[in-house]
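For this view, one protein chain was removed and the others were kept in their places.
So, chain A:
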Amino acid sequence: MSLLSIRNLSAVSDRDGGTPILRGVSLDLAPGEVIGLVGESGAGKSTISKAVLGMLPRTVRITKGSAIFSGRDLLSLSSRELRKITGSEITLIPQDPMTALNPGRRIESQLTDGLRLKRGMSSTDARRRGLELLEEVHIRDPERVMRAYPHELSGGMRQRVLIAAAFAMDPKLVVADEPTTALDVTVQKQILRLIRAMQAKHGTSVIFVTHDLGVVAQICDRVTLLYGGMVVEAGATAEIMERPRHPYMQALLAAGPRYDRPDRALAPVPESIFAGLREELASFDREEVRHG
């Protein structure tokens, strides 16, 4: 029984004259499972995350498909019903902790917003819970951090606060869209471990968006590789790492951890593979036209 089941999700960009952004994406997520979404820039990773959170920009239009979460299709709910689910059953760990906290409000109020607004907690109870949460994400001196403004905290600290806020609601699903790219390399590792630990402790499912196959190997149970908004390969991480089926995945693994940076990759992905991928996209689009 899956917690989230995305079926045949297609989307186009109204900004770029209807170019496809997602092409028939399907993926399943079981309770307590971590799924990695990988693919180069523009592959559609963030679009999938935003669709699940109901945060799609106006210029992106869903043309087809469904996203069933606990029996409800997130894509056809009214925005009011969706608001009950997002921020409570589905939460977000944002990419850049420097911009995701309001510079004018203290950590305490930002951390406990959800508890007060969606759980109806009193400020005293919310504060107590906030302190527990900060300890859970290994913040020393939580009292001081509660009183602090964002600019008084380092990037890593802020991301811990945002992780605490994401898990504060005991959500069923956390979406983490490149949650470590904005951080120092040394801090990245700690944050990854922390997300994994919080996820295991709370039994939460996680959609983890990343460019880094090394990170996928480290924390994802399953992985979905996208290219041009299409699923190229999907399966259990261990299996795919050992026996990649699609030539693109094989090439990426051969390229090493920095496959996304051709200049630093061990073996850049050969152009012939991209030609093959483009042909797959084109044939998908032809099928779409034929079947409407």
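As a convention for this text, contacts are C-beta pairs under 8 Å (C-beta built on N, C-alpha and C of every residue); 3 or more make two chains touch, one makes a residue touch a chain; residues count from 1.
By our rule, contacts and distances are computed from a predicted model.
Asks: One chain isn't displayed here; going by UniProt, is it "tRNA uridine 5-carboxymethylaminomethyl modification enzyme MnmG", "FAD-dependent oxidoreductase", "Pyruvate dehydrogenase E1 component, alpha subunit" or "ABC transporter permease"?
Replies: "ABC transporter permease"
Asks: Of the residues listed, A:P20, A:G36, A:G65 or A:P94, which one is in contact with the missing chain?
Replies: Candidates A:P20, A:G36, A:G65 or A:P94; residue touching the omitted chain: A:P94.
Asks: Given that one chain is not shown, which residue among A:T63, A:S76, A:N102 or A:T181 touches it?
Replies: In the complete complex, the chain left out is touched by residue A:N102.
Asks: So one chain is hidden, and I want to know which residue out of A:T86, A:Q159 or A:T180 touches that hidden chain in the complete assembly.
Replies: Of the listed residues, the one touching the omitted chain is A:T86.
Asks: State which residues belonging to chain A touch the missing partner chain.
Replies: Counting only chain A, the missing chain is touched by 53, 55, 58, 83-84, 86-88, 91-92, 94, 96, 99-105, 110, 113-114, 117-118, 149, 151-152.
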